[in-house]
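Of the protein chains in this complex, one is absent; all others appear in place.
Chain naming follows the written order as A, B and C, and within any one chain the residues start at number 1.
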Amino acid sequence: MENSIVEIIGAFLVLIGSVFLFLGALGLVRMPDVFNRIQTGTKASTLGTFLTFFGLVFIMPEWWGKLILLIIFILMTNPVSSHVLARAAYCIKVPMFKKTVIDLYGKDAEKLFKKETKNE
Amino acid sequence: MVKNAFIFLILIGVAMILVNLFAGFTGNVDLGQIANHYVANGPAEVGSANIVTAVVVTYRGFDTLGEVTILFLSAAIVGFFLKIENTDNTERNLKYTSEILNTASQVLVPIMILFGVYVFINGHLSPGGGFQGGAIIASGLVLMFIAQPKKEIGHKLINIIESISGVGFVLMGLAGVLFAGGFLDNNVIGLGKFGTLFSAGAIPIIYIFVGLKVGSELTGIALSLKENQNEA
Amino acid sequence: MLNIILAIFLGILIIVLAIMAVLNKNIVVAIIAAGAVSLFASVLYLILAAPDVAMTEAAIGSGLSTIIFFYVLNKINRQNG
Partner (left out) sequence: MVNKILFIAALIMMLAILLTLYRFFKGTTAADRLVAFDVMTVSSLSLIGLIAKFSDRIIYLDVAMVYGLLSFLGVIIVARYFEKGL
């Protein structure tokens, strides 16, 4: 067609990104407890947003500065927010899935919380 | 049952009023007389690429002064009512913040403040302006309060910045009266080349003052709320 | 075409979230829903080609007002024991 091959590559990257966003949302619906939902949701949505903006760099080459800046912001903020969220959910003792096999954080967390609050 | 039927009747009445409104609705295709004047003469008279900025700062600059005054009043009232009376000096036992959040905040807070400054300096070229930039600066400082609860910012510094920028805003308006057409006229130091950073006369200077003022006021509100959590 | 579909979609989303914010018993969920309402409202302003208003809505409506609500809620909880 009239579009160049680079633009079509970019469009397919955006499509793959949107599929990842969809899969993340599907995981949010299907997973059994909070921690699994955090894991699927934020991982897949980070990759999906990354691929979307990266595809837009191919389609609109003159916008690359702001798009790269946005990608850096996403890669910096999204894992931090999921970490803080998971820690808060552990802290208020949200019930885990009943088939959970092992809780490695549990023993360390007790000691850690006690020690650090004494230090403050 | 009777109550539900009553609510249902009210809903039907509201729906009938709305149907009449929607049926008579035709979109405003043409601009009004005043808006037409602004769009036609704005770039030549004010020299700002963003028409909204031209209207907010120059044509309706007096309204902006009123908004800033309202914000100042609300910040002062919050500070007055949430006075700290922590007599027994008990330290609060906060849950510690994690290492990851701490490091991320050290990277992100300067970037957010820089982005806020970018938004209000570029107010005459891109969307945004003093109010939005000030809000972004205040949210960056709030992120710092959350991630590092031990860090102190004095109320005094915030008050000084707020007062200086408020006085500067009014002085720029008076300079408009002396050297140009009227209060808050921006044609004080020449319009410059259209569409560059140093253009549109006094608009960037006024926006710097507005941004600093809004940012320090919102930060002051958040800070007094945070310090007030100590009391039982 | 896409703009019209998006506008209808976002309008329905805003109404649903606003009803949820009013009717929910849990006050934390109500505040989060109100923040989501103003986030989607800012996307809607963007579709209507008003980026200035969209930026204000995103910064004030979803950012700072949520923060102030949570500070006040925390203080109320602390006072009631």
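Note that a residue touches a chain if its C-beta (ideal position, glycine included) is under 8 Å from a C-beta of that chain, and two chains touch if they have at least 3 such contacts.
Keep in mind the model is a prediction, meaning the values are calculated, not measured.
Visitor: Looking at the whole complex, which visible chains does the left-out chain touch?
Guide: Looking at the entire complex, the absent chain's contacts are A, B, C.
Visitor: Of the listed residues B:Ala75, B:Leu101, B:Ala175 or B:Ile203, which contacts the missing chain in the full complex?
Guide: Missing-chain contact among the listed residues: B:Leu101.
Visitor: So that we can see where the missing chain sits, which residues of chain C does it touch?
Guide: Here the touching residues of chain C are 1-3, 5-6, 9, 13, 16-17, 20, 26, 28-29, 32-33, 35-36, 39-40, 42-43, 46-47, 49, 51, 54-55, 58-59, 62-63, 66-67, 70-71, 73-74.
Visitor: Tell me which stretches of chain A touch the chain missing from the display.
Guide: Touch set of chain A with respect to the missing chain: 1, 3, 7-8, 10-12, 14-15, 17-19, 21-22, 24-26, 28-29, 34, 37-38, 41-42, 45-46, 48-49, 52-53, 56, 59-60, 63, 66-67, 69-70, 73-74, 77-78, 80-82, 84-85, 87-89, 91-92, 94.
Visitor: May I ask you to list the residues on chain B that touch the chain which is not drawn?
Guide: 94-95, 97, 101, 112, 115, 119, 126-128, 132, 136, 139, 142-143, 146, 149, 229
The working rule: only the chains that are shown with their structure count from here on.
Visitor: Which of line, ring, star, complete or other matches the graph of chains that touch?
Guide: Line.
Visitor: Which chain pair racks up the highest number of C-beta contacts?
Guide: Answer by contact count: the chains B-C.
Visitor: Quick one: chain B and chain C, Cα centre-to-centre, how many Å?
Guide: 18
Visitor: Among the residues of chain A, which ones contact at least 2 other chains?
Guide: none
Visitor: Can you list the residues of chain B that touch 2 or more other chains?
Guide: Residue numbers touching two or more other chains: none in chain B.
Visitor: Applying the document's contact rule, which stretches of chain C touch chain B when the two form their complex?
Guide: 51-52, 54-56, 59-60, 63-64, 67-68, 71-72, 74-75, 78-79
Visitor: How about chain A: which of its residues touch chain B in the complex?
Guide: Touching chain B from chain A are residues 76-77, 80, 83-84, 87, 91, 113, 116-117, 119-120.
Visitor: Per the contact definition, I'd like the list of chain B residues that touch chain A in the complex.
Guide: Interface residues on the chain B side: 91, 93-96, 98, 100-101, 104, 107-108.
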